[in-house]
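All protein chains but one are shown at their positions in the complex.
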Amino acid sequence: MIRRLLVGITAGAIALAPAAVVPQAQAADPVVFTVGMLGDVDSLNPFTGILAEAYEIYQLQYATLMQPSSTDFTPAPGLAESWEESADGKTWTYTLRPDLVWSDGTPLTANDVVYTFNRILEGRYEKTNYGNYLRNVTSVTATDDRTVVVGVSAPSPIMERLAVYILPEHIWSAIDGKAVKSFANEPEGGQPLVGSGPFLVAERQDGQFIRLVANDTYYAGRPKVDELIFRIYNNPDALGQALKKGEVDFAEGLTADVFSTLEGVEGITTYAGAYSGFNELAFNMGAALSDGTPIGDGNPHIQDLAVRQAISHAIDRNQLVDKVLNGYGTPGSTIIPPLYSTLHVDPGTQNYDPALANQILDDAGYAMGPDGIRIGPDGVPMSYRFFVRSDSATSVKSGEYIKSYLAEIGIEANVKPVTEDALYEIIGRGEFDMFEWGWVVEPDPDYQLSTFTCAKRSYKDGDTIYADLSDSFYCNPEYDALYEAQSIETDQAARADIVKQMQQMIYDDVAYVVLYYYDNLEAYRSDRFTGFVGQPEGSGSLLFQYGTYSYANVQPVGADTGDATASPGATASPGATDQGNASGETASTSGGVSTGLIIGLVVAVIVIILLVVLLLRSRRSASADSRE
Amino acid sequence: MSSVATQRRKAAFARFWAAYRHDRAGMAGLIILVFFILVAILAPILIPDDALDVTKADGERFDSPSLGYPLGTDDSGRSMLLLLAYGTRISLTVGLAATLVAMIIGTAVGIMAGHFRGPGSHVLVGVTDWFLVIPFLPLAIVLATVLGPSTLNLIIVIGITSWAGTARLIRAQTMSIEGRPYMERSKALGAGNWHQMTRHVLPNVFPLVLANTTLTVAIVILSETTLSFLGLGDPLAPSWGAILDRAFSSGAVSRGAWWFVLPPGICVVLVVLAFTLVGRAMERILDPRGTTA
Partner (left out) sequence: MSLLQDVAVGEPDPIRAPRVSGSVLRTVGSKVLRAVITLGFVVVFNFFLFRMLPGDPIGLYTRGRNQDAEQLAELRRELDKPILEQFLTYIRNPFDPGIDSTRFSRPVWEMIGERIWPTFLLLGTAIILASIIGIWIGIRAGWKPGGRFDKISTGTTLTLYSMPEFWLGMMLLIVFSVGAFGIPGMFPVGGIVTPGVDTSTPAGWLNVLWHMVLPCTTLTLIYLADYSLVMRASLIDERKQEYLTLARAKGLRDVMVRQKHAVPNALLPTITLIFLSLGFVVTGAITVETVFSWPGLGLLTYEALRGPDIPLLQAIFLLFSIAVIGANLIAELLYVVIDPRVRS
């Protein structure tokens, strides 16, 4: 068993006394698994937070009815052990597991589910983060303690993928629709938050750490570690160093550079897990409002399929992966990443082939001009605005490479770096030819697919044009029909077929050149912990998944024998009471950095005052002397 | 009629040069400057066409200095030496262009504020004061954010945040010139404001403007480096600041790739130091009593 206290000692130039946050050891030392990450949680209130870090905490704290499986993202049981769609597709019936209990001992019943769903349906603020999941829902009722019946207006495959955190009614009913906006949902009085997930938030210090304790009442069984701590680092280098020193057991979301410095370090395993994100080169396919009114000033060349095909053939996706991603990714093809093996289709025809690209352009009537830039059939040179995101080093780098690839086939790309917010506006108004950006694709493909429908093009309110989800302005009635078909297809296999057709369509029409799928870079102390479960197993991310598989399974190396030998005298297991004490003790340390800093300030002020006094004194005596 | 003036100015320059030649620090600065200006001018000739093309770079990424790459390579495998030479061109261009903007605004505002009396002058002085008091970098950041990142915008932003010191100096000079007898005479003869300012005031403050310019370039180049480092310049134009930004964001520090960080910084220090030395030497010669310091 590992004692975090020992690990807390810094092996540096200055030997420090043990000063870890973790309280003095209890009768049986708790097993603590520490994760270092690069961003803080924005809010512990699941109706407020929007950052990935926050959602990681929510899913640990509050279980959902179902979650994507760790093997292939198909819906797997959560709080609900089974669910059923009625023959007409208008009713869904969910059956909860038997004997579910909240962490404070209150039974978790169908009423909690009804309460949560209604809160989202009826609340304005509550709708923000979860409204989309329940958009077809017309009624929610509990027929008994374990059965929830949900009425929907149309067949809805999303009803099998409800990533809605079920909240304890007996706690949340005290927080009304107004109070919820400013409700922090932080643990008070040393008591962990009441929840139903594998871990419960017990303590948080903004910008520093979040401490969670194992939930004894978790439906899949108590996790194998007692405490889970997320420490926040504001610098990837510092996170890498912390892993090397053993201050953290797991480093999440590393940069490629730090990741490569950890490769081959003894006791550390680096893991480049496939991620659900891709980056693309997007085209202005003819910007228009959702009603078809043309907007913007995109170059008409780009609307020519031959031009887009040529560009796709001119881009060396392998080199981009090697040089821009340091090799941590895979070349891109369609808009659904291969991570979703049941949905992804491998079209594989637009290979890197500059000669073919040149040939396509020659055939389409874009003749090479004297200065190496081709002239279109309309007499206009092939010179296009290409926006990249100045906020992102990889985006700027991709821009440099793509500019050079296009120059090879006689196309001039005027790379324009702008901030993401500015680019969002530019795209919405259709004032671009090409840009580089990316998406993170959810297990349910609906949202991603919707970004290519006619209806999601920009819209007008008064005189102002607002961006919607579409950023390529792709509009194809055939595609829209398929989109409608998949959105009401509740048979998973049949839906996957439609989704594949749609991917192929976008790929063949080259609305995007998907540049690459990037990896999520993680590293952990394999000399201490084991049992991580990737999603999908073997190739996907270990943490920050759509689910809590690794957290529920991670255990100390050699735990089978270790537990017994490490604490031979201890008979009592570290149960709920121990943890209660633990939280009580650590709560007192929450003075934080500011206490120290105030003392520092006082010292600084005193020094300044001393300086001024000295100055005044010497000045007086000086002038006295000089008057003599 | 102008030949007399030309000759007088030639003689003045000869006197200035004779004094300058003996200023060791000033000469050292001048030599450094000449070197960098030559590099900037010759950069397109010295650098092979494809050398800075990322897709054709043949070096290893983050390679330490070697015979083939005397200063190592960057994060795309390009030669740092060539990148630096090209950066000289951009950094100096931005530095000089922004200084020009600052000088034009500063001189115009300074002369007008010193020449005219009344509420207009007070407003100009007030605006100058305001720009002097407002912290430079936050103001520049705010302006650059509103304008968006590009080399031209960078020049504009630095120009309009760097003129106030010059304006203040020029105003003081103008006011002292205004009191001189020939100005009284000119006014008595009915010369217009424009004539007075361009024919009498400007030529007299010009030498100081020049010395001040040199000092301003030094500060402007530092500002350019800082703003580019913060990503407010064009990230595709590899000025020294942009190279440092790239080194920082590509993890050169954690790799210990000192060759990616050290040379651009040394270039900045040398050029800023050189401009400072030249500017101080000019001030010493043009204004030996230090009335403007």
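Details
Just so it is clear, A and B label the chains in written order, and each chain counts residues from 1 on its own.
Rule of thumb we're sticking to: contacts are C-beta pairs under 8 Å (C-beta built on N, C-alpha and C of every residue); 3 or more make two chains touch, one makes a residue touch a chain.
In this text the structure is predicted, and so the values were computed from the model without any measurement.
Contact with the omitted chain, checked across A:422, A:441, A:475 or A:554, is made by A:422. Within the full complex, the residue among B:96, B:191 or B:222 touching the omitted chain is B:222.
Between the chain not shown and the residues A:89, A:131, A:190 or A:327, the one that touches is A:131. Hidden from this view is one chain, which touches chain B at 122, 125, 128-130, 132-139, 141-143, 145-146, 168, 218, 222, 225-226, 229-232, 241, 244, 247-248, 253-258, 261-262, 264-265, 268-270, 272-273, 276-277, 293. The set of chain A residues touching the chain not shown comprises 8, 10, 12-14, 16-22, 34, 36, 42-43, 48-50, 124, 127-132, 206-209, 229, 231-235, 237-238, 241-242, 247-248, 391, 419-422, 424-425, 428, 459, 461-462, 464, 466-467, 589, 591-598, 600-601, 604, 607-608, 611-612, 615-616, 618-623, 625-627.
As a convention for this text, only the chains that are shown with their structure count from here on.
In terms of their C-alpha centroids, the spacing between chain A and chain B amounts to 44 Å. Within the complex formed with chain B, the residues of chain A that make contact are 236-237, 240, 255-258, 261, 316, 319, 323, 326, 390-391, 393, 396-397, 399-401, 403-405, 415-419, 422. Looking at the complex, you find that chain B touches chain A at residues 53-56, 61, 75-77, 145, 148-150, 231, 234-236, 246, 249-251, 253-255.
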